[in-house]
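The chains shown are only part of the set, and none of them has been moved.
Chains here go by letter, A and B, matching the order in which they are written, and residues are numbered from 1 within each.
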Amino acid sequence: MSDFWLGSLVTDTPQAGFELAIKLSRMGVKYTQPSAEVRDRLRPQYGEDATALIASSQVVATNFQTIAAANNYWRS
Amino acid sequence: MSDFWLGSLVTDTPQAGFELAIKLSRMGVKYTQPSAEVRDRLRPQYGEDATALIASSQVVATNFQTIAAANNYWRS
C-alpha cells in the first residue's frame, strides 16, 4: 500500500487530533483487509455490535494517546 | 462529523478530567456508529453485560491516561 496518507501527527486542535486518531484506527484495519468491498460488507455488522464498537473506541483511544503526545497535548 | 465538541484537554480538576475521558470514549463509539437511534438501541444490551461494562471502563482508563498527562496530573 504505497498511497500517501499520513504526512504529520501534528494538528491544529485536539478535535482534529482525535479525528486523525480515527483515521489511524481505520488504516490499521485497512492494511490487514485491503479490500474496500469486504470492509463495507463488515461495517453494518460491527456497527450494531456493542462489543465491537467499544473495541473500536479502544483503538481510537490508543491512537489518540500517540497523537496527543505528538502535539504536546495542545497546551497553549 | 464537523460539529465542534473538543476544545481542550485541560480541565480544572481530576474529576472533570475523568468525565472528559468518558466523553472521549463515547465519541470514539459515535464516530464509528453515527446513528443515535442505533446507539440508543444498543445501550440497554451492553449496560447489562459485565464484559462490555468492563471493556468500557478500559477505554475510559486509556483516555484518562491521556488527559491526566495533558494536565500534568493536576499536581499542585
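As a working rule, a residue touches a chain if its C-beta (ideal position, glycine included) is under 8 Å from a C-beta of that chain, and two chains touch if they have at least 3 such contacts.
All values derive from a computational prediction rather than experimental measurement.
The complete homomeric complex described by this structure file contains 6 copies, of which 2 appear in the displayed model.
Please note the rule applied: only the chains that are shown with their structure count from here on.
Chain centres here are Cα means. That of chain A falls 15 Å from that of chain B.
Chain contact summary for the complex, chain A toward chain B: residues 13-15, 18-19, 22, 46-48, 50-51, 53-58, 60-62, 64-65, 68-69, 73-75. Per the touch definition, chain B reaches chain A in the complex via residues 1, 4-10, 24-29, 31-33, 38, 42, 45-46, 49, 51-52, 55-56, 58-59, 62-63, 65-66, 69-70.
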